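Down below is the structure, laid out as structure tokens.
Left out: one protein chain. Kept in place: all the others.
And then subunit A:
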Amino acid sequence: MIFAGIDIGSTITKVVIKQEEEIRAIIIQPTGAEHRRLAHEVIKKALNNADVTFDQIDFIVATGYGRINVPFADAQVSEITCHMRGVSWLFPNVRTVIDIGGQDCKGIKVVNGKIRNFIMNDKCAAGTGRFLEVISETLGLKLEDIGEISLRSNDPAGISKTCTIFAEQEILLRLSEGVSIEDILAGLHKALAGRIYSMVGKIKIEKDVVITGGGAKNIGLCKYLEKRIGFSMLTPPEPLITGALGASIIAQEMVTKAGEEKLAHIKKERKLEAVTFFDEAD
């Protein structure tokens, strides 16, 4: 049987097509402002890559901020549950998931493959991928390079502010004082790691810790976070897709529960089309 998990995040949309225990296709692309019209396009692309047709998919689960805009999804599940399931599938001994997304940051406590507790910041860009984006823009560097550059520092600059806007001002101040870019970046990553650590610390960080989301791709952030935690973290081969992967795993589970008759009905009713909004009717 074939399952699809689609995770429409605030910044990046991810799709996983899974057949039994094998991942058939992965799609990762920017979400963009028009994401409400994106879901059916992105799934078409994923189907193409996986070499399956829409009708062959047995169950589709949507997650992420945009989950309500996937009209052909058979179920919607919160990204917290999906991340936890995806990570648990990859790392059965996981106890703590730290997910650093584009515009939020989550900590999930896992006990025996179930959510024990979770914490989430989505009110403020501090502690999220957005912080790193703003910083790289301010310094005129590429987002993917700043973690690496920060590792070259031997003397991280003191950055006292974790508010994205004020941190930006502080960078300019440090630059004017002649502090090197490596040291500034090291200071920023350290400050960000401190912010994430104190938030996730509220649910007690325990081994194994798995880091996911775009933040997991930043080597500087991971280094400073590990320093604060006191031991190393595990990183999935592709840290962006754990939510979509978890959604596809939940899809598999839901199929088993649904039964054949209900499933046939679901498949018959399901249509691959864009979201329609009644205020746009012509």
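The rule is simple: contacts are C-beta pairs under 8 Å (C-beta built on N, C-alpha and C of every residue); 3 or more make two chains touch, one makes a residue touch a chain; residues count from 1.
Assume contacts and distances are computed from a predicted model.
Peer 1: Given the choices "Transketolase family protein", "Zinc-finger domain-containing protein", "ABC-2 type transport system permease protein" or "Benzoyl-CoA reductase, subunit C", state the protein name listed in UniProt for the chain not shown.
Peer 2: Its UniProt record gives the name "Benzoyl-CoA reductase, subunit C".
Peer 1: Taking the full complex into account, find the residue in A:13, A:31 or A:81 that is in contact with the omitted chain.
Peer 2: A:81
Peer 1: Taking the entire complex into account, which one of A:1, A:28, A:52 or A:115 touches the absent chain?
Peer 2: Within the whole complex, the residue contacting the unshown chain is A:115.
Peer 1: Extract the touching residues of subunit A with respect to the undisplayed chain.
Peer 2: Looking at subunit A, the ones touching the missing chain are residues 65, 77-81, 114-118, 120, 122-123.
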